[in-house]
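The complex is shown incomplete by one protein chain, all other protein chains being positioned as in the whole.
And now, chain A:
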């Protein structure tokens, strides 16, 4: 945070510098906490103009990266038509949103140019249905969307197209000082020539617990898989199965990582007890001199 001029010992921050700092705080808010951060930030800044401008710039980025659900639409870069308009392909409607208030101000039917062709829609719809079924089974608070991000105007076989499947779930318990979010983004690349579907997934899980302390979980994983190009229904089922398989495995792996913590991973930071399995003998000063000799002999320490 460099100062602009050196005219006085305590230089005031410029408007732009304050705005960048404000944006940084907003963008780094954990899932579901941006409004609490906003409240504290306003108090610290005590400059409404700077805050408002920072909010106008930061909220859309935050909302899209956290893929929050406003109204019934998932706000993301994949469903974005303009900065304030987001497509819900399932209902063929476009929601107009106010990012800072995180509400839907209006809904309009989507134009034909905004929607995929009926050929593409067949695939999209089949996949959407399978994903919805999977999400309702596995995620108590999950929502999903399937957007066509490339090739949406193809009107028959012979072209490539690409879908993005989004699954997000958020659990907010501010009264228990605990918030968490799960975000899956799966890219499905339909390749006509090789008749193969290239699947790439990115999962991100976060949790924040802050009762008399502050602890955060930040976990990420990427996946790659593929399957053959089949009918719309069969593709839908195959893709959903692949996603279900990888996500279930990932969850199990996370559990393993957590279970290894107390006795393995954590030990690399601090053991629960010394190797002697007893507490440190503070009162025995003579023993220390001996220990020091031994340590030197063994060449221990740095």
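Convention: contacts are C-beta pairs under 8 Å (C-beta built on N, C-alpha and C of every residue); 3 or more make two chains touch, one makes a residue touch a chain; residues count from 1.
In the analysis below, contacts and distances are computed from a predicted model.
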Exercise for the section: Pick from "CASP-like protein", "Octamer-binding transcription factor", "F-actin-capping protein subunit beta" or "EF-hand domain-containing protein" the UniProt protein name of the chain that isn't shown here. Expected result: "F-actin-capping protein subunit beta"
Exercise for the section: With the missing chain put back, which residues of chain A would touch it? List them for me. Expected result: 1, 10, 13, 17-18, 21, 24-25, 28-30, 33, 36-37, 39-45, 137-142, 169-171, 178-182, 203, 205, 207-210, 212-222, 247-258, 260-262, 264-276, 279-280, 282-283, 285, 288, 291-292, 295, 300-302
